[in-house]
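One protein chain is absent from this view; the other protein chains keep their places.
Chains here go by letter, A, B and C, matching the order in which they are written, and residues are numbered from 1 within each.
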Amino acid sequence: MDADMISTNICPLEWRYGSKEMREIFSLRNIVKTYIKVEAALMAGLVEAGLAPRDCVEVLEKCSENIEVREVYELERVLGHDIASLTYLLGERCGSCGGYVHLGATSYDIVDTTWALLLREGLGIVKRKLRGVLEDLADLSIRYREALMPGRTHGQHALPITLGFKLANYVYELSRSYERICSLEARLIRSKISGAVGTMAAWSNKGLEVERKASEMLGLEPHVITTQVAPRDGFAELVSVLAILASQLDRLALEVRELSRTEISEIYEAGERIGSSTMPQKRNPVISERISGLAKIMRGMVMTALENIALMHERDLTNSSSERILIPHSLVTIDQMLEDTQRLLKTIYIDVEKMSENLKLTKGAIMAEAVMIKLVEKGMPRHRAHKKLAELTRSMGNRSLEEVLEMDEEISKILSKEEIKAALDPKRYLGSYRGLIDRAIEYMGQVLKKC
Amino acid sequence: MDADMISTNICPLEWRYGSKEMREIFSLRNIVKTYIKVEAALMAGLVEAGLAPRDCVEVLEKCSENIEVREVYELERVLGHDIASLTYLLGERCGSCGGYVHLGATSYDIVDTTWALLLREGLGIVKRKLRGVLEDLADLSIRYREALMPGRTHGQHALPITLGFKLANYVYELSRSYERICSLEARLIRSKISGAVGTMAAWSNKGLEVERKASEMLGLEPHVITTQVAPRDGFAELVSVLAILASQLDRLALEVRELSRTEISEIYEAGERIGSSTMPQKRNPVISERISGLAKIMRGMVMTALENIALMHERDLTNSSSERILIPHSLVTIDQMLEDTQRLLKTIYIDVEKMSENLKLTKGAIMAEAVMIKLVEKGMPRHRAHKKLAELTRSMGNRSLEEVLEMDEEISKILSKEEIKAALDPKRYLGSYRGLIDRAIEYMGQVLKKC
Amino acid sequence: MDADMISTNICPLEWRYGSKEMREIFSLRNIVKTYIKVEAALMAGLVEAGLAPRDCVEVLEKCSENIEVREVYELERVLGHDIASLTYLLGERCGSCGGYVHLGATSYDIVDTTWALLLREGLGIVKRKLRGVLEDLADLSIRYREALMPGRTHGQHALPITLGFKLANYVYELSRSYERICSLEARLIRSKISGAVGTMAAWSNKGLEVERKASEMLGLEPHVITTQVAPRDGFAELVSVLAILASQLDRLALEVRELSRTEISEIYEAGERIGSSTMPQKRNPVISERISGLAKIMRGMVMTALENIALMHERDLTNSSSERILIPHSLVTIDQMLEDTQRLLKTIYIDVEKMSENLKLTKGAIMAEAVMIKLVEKGMPRHRAHKKLAELTRSMGNRSLEEVLEMDEEISKILSKEEIKAALDPKRYLGSYRGLIDRAIEYMGQVLKKC
Partner (left out) sequence: MDADMISTNICPLEWRYGSKEMREIFSLRNIVKTYIKVEAALMAGLVEAGLAPRDCVEVLEKCSENIEVREVYELERVLGHDIASLTYLLGERCGSCGGYVHLGATSYDIVDTTWALLLREGLGIVKRKLRGVLEDLADLSIRYREALMPGRTHGQHALPITLGFKLANYVYELSRSYERICSLEARLIRSKISGAVGTMAAWSNKGLEVERKASEMLGLEPHVITTQVAPRDGFAELVSVLAILASQLDRLALEVRELSRTEISEIYEAGERIGSSTMPQKRNPVISERISGLAKIMRGMVMTALENIALMHERDLTNSSSERILIPHSLVTIDQMLEDTQRLLKTIYIDVEKMSENLKLTKGAIMAEAVMIKLVEKGMPRHRAHKKLAELTRSMGNRSLEEVLEMDEEISKILSKEEIKAALDPKRYLGSYRGLIDRAIEYMGQVLKKC
């Protein structure tokens, strides 16, 4: 909520969700500005190929300066086509160079190359914020390397872990998303300068030259070949990769939501806002819940992106309306999710004492595997040891596992009291957690160097 | 594109897609206005139950008049909660009645009841426009009742139909969607006035009275029981039903897109806009393509709506952010699709001559089944007749089926030239098309009376 | 796992998931059997219309008796078409009546009418099991009507509820699904007897008669009009409605999974199986987790069903392969989910004591709203009371809310010790829970009468 909010808005991405910087990228004004930039690069290509007069790049950059977004879209009302409207305005205002504007190009030379430029910027922001999240997670992972807590599977206490170990898993998982973004950029961030059906026919035998120069000016590699449009698998990959990232952030948010339950209280959001309009005592994990909520939006968008791949022949237009919604919405949504995650990690409250208290909740039963392993070491076959421990833990009633073990005839013959105590010590049953945390952070380091 | 477009917009539903009337319903200002309306209805419930002073309804209606949308959201910046912000403002401005505002209610009493009111209006528009589409389709179906054309399966000419028959199928299909909307309204358009966990505890033993009066004022039936929120299956049903409708409109749009192919040219969009920025000769079915494009957006949203059902316990907040996007987007999107379909049907150009010309394209092979049936009538077993015709149609080369049949020894023993001619006449092989068209239109009539 | 499992299976729906009765319905042998049944009904229609000899129905029923599934599919290998293979076999074996088999019909007259019959049976099972689930839930809701427990929002203790109240919400929610199934049957369970492009042309002017008689024999209403196939919105509605139901069962399963957490332990699955291959102490909610897992499968299938709507012209074949998978998988999956839910409800262990213990976990803070309401009753404005309670609950430290309230100067002036005690009693702050439970069960009763 800020100055951007206007009372007629229906889409919360206009003001409520997403950062200003991300919204600016996909704003109408920046889209039109980038269209013009691409038209200028195209003109440079035409000039290079001898298809337009030398001075037309400079002329175009000048005469396009005061084209207003509103003009373009008012003209679109008449012409039914935004790029046609823009090129009409350029044609009118750029003197004799006007006759060379958009020459031999098709609308999607401009649109798809513009998407490439906007997505390069947008993914730049995504990567920067994801890097921030990763670094915060790595820091927390190191800080809480030794902070004991229950590991939980099926919602049940399973075995002890440390918070640092838990978080190192997120470091690994999110690094994999970073890696995927690097990988997809090479397929997605490419210029499309190839004319109406992709043959570059309008530029005679000079098409490759036009493409090379225009792409160079924009700092883009061109697509290897295209129809009227760039291949849509690139966009589907983009939205899939972002939805995977969103689902990973959802997992982290779910972690916080669960660990901040009244009964668990190990971690919670430490913001100072009103939790509830009617129950003042609550500490609602609202940032995490927003992350999980927006993740559902991201997942739904994948379907749309996948359906856009099978365009007919040299293209049909059905990707156009859907991408006008899909592309900005997916980037702004992930942007909000990353911002929220950063905010979450920077303000999260971690109650180390409560974690260690919870570890005792099962009165030692959480250590059952450790005892089982001890028994196997002493020669009991694994499946018999497993069965034994299952019986013992289920017969504990109000007693601790230590008591039960000590009182069991069979066990007490095998294990001394000291050995039982040692086997029940969570600190001694953390395996290779340190090495694994290190591996995760090292992996992150390698990935962050990739792009 | 109109006055609503502003150069910072990132969501095309703000200006490009959707009608003004639909956008107005889901605008921030109308949402806040409706929140206030629900707070007033709640106050009426409190008064009825003796929990607030008699005059507080009137007072609230007055003192809420000059609450600005912007104020609410500026306060939300501090409080982190929009309903809390609104009730704070009302509390401040409504004198002694301020102390009774929102009493015993939870935010989602207001939010969910507001959704019910907005969706009642929104679905009202959807139904009106769908009714318009249905009536136009029925009219066209009657007008082109006898207009012969090839029926096509697998993209292949199959058997003759009439355009009226084709369109009557859409009348039936879309009527089924209208029926579904009527059916879901009873589950979706309900008030939710039940407090923080749904027990109405804050109103002591007067909860049902508060609910009854408040609901009555808004003209809503209440939900039978709720948690903190109305059950989310209603929203999932809404989005599913709209996505089914969208996919049916997509099917109609696809029909137009295919029939307007250069090679077919039976039907096309008769707008007068620029078809292509570079190929001036084309008649692109851009409205239909937009319909098909937006249908992909609608389908994706179903996933989000389904995921919102499984909220934890008495609710978690993960539906909130996603529904802020989902609900307005789905209604505005379907609104644009219906508007486009109406425009399409009102301006569509139908080339009856070309249809009948295309019918001759297979030189009679399209009538193969008719001949086969004739042979069976004359005593040939069905599968032998089928095999016979398959051989004959595949051996036609450049000859017509009539010639081939006349020259075939076996056939010419069974069928006279006149019988062959008759069997090959498409007008005589349309079965019960008239009765079926009538049934479809009658079905529509019944459905449109339902709600 | 049972005799059906064979070591070459790749699909767990063949043996692991789903009941025998549901699997039998969608087995190849039953599909072929039903194809034959529909061919016989069609023959009855032909006879009725005078298009086939009187005795052919009887003949067909006889001669089809020993057609083996395997024969059909071995022939399909040659002919590339299962219905063509079946009708070929019938043609060969049914003497002179063989020549009338399938006369004038198209494959999808048989296939779609078969789907209608199989789905009528399949939905019959779904309704029976859903009814069972509803009745079990209603029973539990009555049995635990007064069993106090914390109501939870955002995972946080919010206000007291009773388990009966919680479950009554599921009674309401699932009744809505039952209602939706009743509603969709009228659109989905219909015969399709209309020939190659839906005009019934092959039956000359007798088509409506053929359709009437055949449909009557099968106990089906016919579709009002069709293309070569029944409209696919019916199948999309089916899968959507089942996915909504699945998501509701997912919500119930999530409830159990969360309430059986080590820290909460209010409810758990009481099966006797090995919980973990390595941690013998655990009580994993594996049935509930399976329900939640399969719900994800159900949701994904909605996309496929929606995409099947927009078939081209009088149909393309792209629904065929996808529905061969989609329809059986969606019915068998929901069947397993309903069976699991029944098993869950029948064996669930409910720890009433633990519930009431957990209610005390916040030392009274869960009752903050009740105190706030009391203060408002005594004349404090709502938002000031809200703020007051927020401060007090956050300053509790290790003290109980009772202590804090008693020690607060402002409060102690307004509320006596007895009033504080009363306000903090959860039993007194349950509002209209009894009436709401009754409403839910009554609603269920009405819905179950619908179909």
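Rule of thumb we're sticking to: contacts are C-beta pairs under 8 Å (C-beta built on N, C-alpha and C of every residue); 3 or more make two chains touch, one makes a residue touch a chain.
Values in this document were obtained by computation on a predicted structure and should not be read as measured data.
With the missing chain put back, one of C:13, C:214 or C:441 would touch it. Which one?
Answer from the full complex: C:13 touches the omitted chain.
Pick from A:23, A:37 or A:102: which residue touches the chain that isn't shown?
That would be A:102, which touches the missing chain.
Decide which residue listed in A:135, A:255 or A:351 touches the omitted chain of the complex.
The single option touching the absent chain is A:255.
Tell me which residue among C:94, C:147, C:225 or C:302 touches the hidden chain in the full complex.
C:302
Looking beyond the chains shown, say which of A:6, A:147 or A:168 touches the absent one.
Once the missing chain is taken into account, the touching residue is A:168.
Kindly note down the residues of chain B that lie in touch with the hidden chain.
Chain B touches the missing chain through residues 150, 152-159, 257-258, 260-264, 274-286, 289, 303, 307, 358, 361-362, 365-366, 368-369, 372, 386-387, 389-390, 393-394.
Contact with the hidden chain only, please: which chain C residues?
Given the touch definition above, chain C has residues 1-2, 4-14, 16-18, 23-24, 26-29, 32, 69-70, 73-74, 76-77, 79-81, 83-84, 87, 102, 104-107, 195-196, 202, 257, 271, 273-274, 276-279, 284, 286, 289-290, 292-294, 296-297, 299-304, 307-308, 316-322, 324-326, 328-329, 332 touching the missing chain.
So which bits of chain A touch the chain we can't see?
Output for chain A: 87-88, 91, 98-104, 151-155, 158-161, 165-166, 168-169, 171-173, 176-177, 179-180, 183, 187, 194-205, 207-208, 223-228, 231, 233-234, 236-237, 240-241, 243-244, 247-248, 250-251, 254-255, 258, 292, 295, 299, 302-303, 306-307, 309-317, 369-370, 373, 376, 379-384, 429-433, 435-437, 439-440, 443.
To be clear about the criterion, only the chains that are shown with their structure count from here on.
Give the rotation angle, in degrees and rounded to the nearest 5, that superposes the C-alpha atoms of chain A onto those of its identical copy chain C.
About 180 degrees of rotation relates the two copies.
When the C-alpha atoms of chain A and chain C are each averaged to a single point, how far apart are the two points in Å?
A distance of 33 Å separates the two centres.
Could you tell me the distance, in whole angstrom, between the mean C-alpha positions of chain B and chain C?
About 24 Å, centre to centre.
Name the residues of chain B that each touch 2 or more other chains.
Residue numbers touching two or more other chains: 87, 102, 104, 195-196, 202, 292, 299, 302-303, 307, 316-317.
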